[in-house]
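Of the protein chains in this complex, all but one are displayed in their positions.
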Amino acid sequence: MSSILEALTADEIAPVAEAGGGSILPLRLEGAVARIRGKTLIGPIDLTIGRRGLTIVMGPNGSGKTTLLRLMHGLQRVASGRVIWALPEGAVRARQAYVFQTPIMMRRSVVDCIAYPLILHGTARAEARAQAAGWARRIGLGHVLNQPAPVLSGGEKQKLALARALIRRPDILFLDEPCANLDGSAMRDIESILIQARQAGTRIVMATHDMGQARRLATDVLFMYGGKVHESAPAAAFFNQPQTTKAQAFIKGDIVE
Amino acid sequence: MDSIFQGLFQAFHLVLTLDPDLYRIMALSLRVTLTAVVIAAAIGLPLGAWLAVNRFRYRRLTIAVLNAFMGLPPVVVGLFIYLLLSRSGPLGVLGLLFTPAAMIIAQAILITPLIASIAHQAIRDLWSEYHDLLISLNATRAQRIKALLWDGRRALLTATLAGFGRAIGEVGAIMIVGGNIEYSTRVMTTAIALETSKGNLAFALGLGIVLIGLAVLVNLGIHWLGRTERASNW
Partner (left out) sequence: MRRLLKLMAISLAAALFAGTAPAETMKMAVTTSFENSGLGKVLLPEVKKDLGLDVKLLVVGTGAALRLGANGDVDAVLVHAKNAELKFMKQGNGLHRRLIMYNDFVLIGPKEDPVGIKKAKTAAEALKMIAAAKFPFVSRGDDSGTNKKELALWKEAGFDKADLKGSWYRAAGAGMGATLNVAAGMNAYTMSDRATWLKFGNKRDLALLFAGDPKLFNQYTLIPVNPKTHPGVRTDLALKLEDWLTSPKAAKLINGYRIKGEKLFTFNAKSAPE
């Protein structure tokens, strides 16, 4: 593997929960519905995200993948039903992280962008920047540390967003198509970080359109269709014996409408 | 055409001979306008940011009023301040009429809506960009405003300089509340108006050219201080 990445130690990446203190997982959705101006976007949805694993969310454009992730993360209001974490409301937001479908770059240098979540939560500036610089180097952004984040290439932006999401060592990491528009080697870099994070105990929920990536990473799969969870299964079962005709067609690469 | 060349000549002549009257009115122009800009920015920038991130009942109305106030006619503002500060007006006892303080007040009132409105637009755009990230990172309200003001500082500087530009070239309001008193409240613009009224067109134009030069220098100086044109290129 010709990756420029340095290996991360479990210490650096393992969720804070692993070092003691309870996890905010599992997460349960009970009849959760997202609505905007009276129009139902997704739901009702019932599912459980357990403490371990890497869930891949698949489905055609507009099927509700992004909305589902936002609903779980709390960016999308729950119109009816419930989203329940294992710890009370106040404690959960700070233990999650989210990588957006289009990375949001603050108008700051790369190192300041990565350090920002730490600074927000009270880490001293110098310490936060040192940690951020370490992360940037490991993730392959060492050469652009002091460049303004908005001028990075698409792949570099995705890496920055990932480092920024992981730096506070969340219990759960949501990713919305983090590898769209990336070339093979950048994708490999990101996948390798995700694998290390997962092994260290970070729960991952990730939307992707890339069937190969899904097969490489998933422990289980949520197949979205028409705003509902159409099929949900462990990875091996989903890819080898999909239960629904829509999922079968989707895996074969047919156009699903 | 002749007058224009004479104006240019006058401008250089005035600047290079270190004409003390010229430097005095330039200094007063700067002092009045910069003070007004500092006051207006201290009110307008946070107000603009606040309007961008808060949802409340009369928000649209407030913003519409603010935008309308960008075009406040200076003479009307001047008249209003005059009536307030006149000895027979409600604030007459302060004795501020025909002092630089009155001119500062008038200019600050003129440009605060301009600064707030431009700041509001810039911060609103930045907020719609940052919104999801800042919510996801669990930033508090104060942290959000701080991040927006800091990351939007270039746009805010532009807003402030727009205010400076309007104030330094303003004549209607400060003529009324300052009185254009020689050695006391005469500034570049009122001096230009006076010279024009005397028919000294070339001299007036010379003063105008000096005023423009002064405004350019202040803009360059502020950009240099902010180092905004250097490291950043987004």
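Think of it as A and B in the order they're written, each chain with its own count starting at 1.
Here is the rule we use: a contact is a pair of C-beta atoms (placed from the backbone, for glycine too) under 8 Å apart; a residue touches a chain by one contact, two chains touch by 3 or more.
Only a predicted model underlies this, so the values are computations on that prediction, with no experimental measurement involved.
Q: Determine which of the presented chains are touched by the chain that is not presented, and list them.
A: Across the whole assembly, the hidden chain touches B.
Q: Based on the whole complex, identify which of B:59, B:141 or B:198 touches the chain you can't see.
A: Per the contact definition at the top, the residue touching the missing chain is B:198.
Q: May I ask which residue of B:54, B:86 or B:128 touches the chain that does not appear here?
A: For the chain that is not drawn, the touching residue is B:86.
Q: For the chain left off this view, which of B:33, B:117 or B:180 is in contact with it?
A: Residue touching the absent chain, from the options given: B:180.
Q: Since one chain isn't shown, list which residues of chain B touch it in the complete complex.
A: On the side of chain B, residues 15-16, 18, 20, 23-24, 26-28, 30-31, 86-89, 92-93, 97-98, 179-184, 194, 196-203 touch the unshown chain.
The rule we apply is simple: only the chains that are shown with their structure count from here on.
Q: For chain A and chain B, what's the span in angstrom between their mean Cα positions?
A: That pair's centroid distance is 47 Å.
Q: Quick one: in the complex, what on chain A touches chain B?
A: These residues of chain A touch chain B: 73, 75, 93-94, 96-98, 100, 104, 106-108, 116-117, 120-121, 148, 150-151.
Q: Considering the complex alone, what residue numbers of chain B touch chain A?
A: On the chain B side, the touching residues are 126, 129-130, 132-133, 135-139, 143, 147, 151-152, 154, 231-234.
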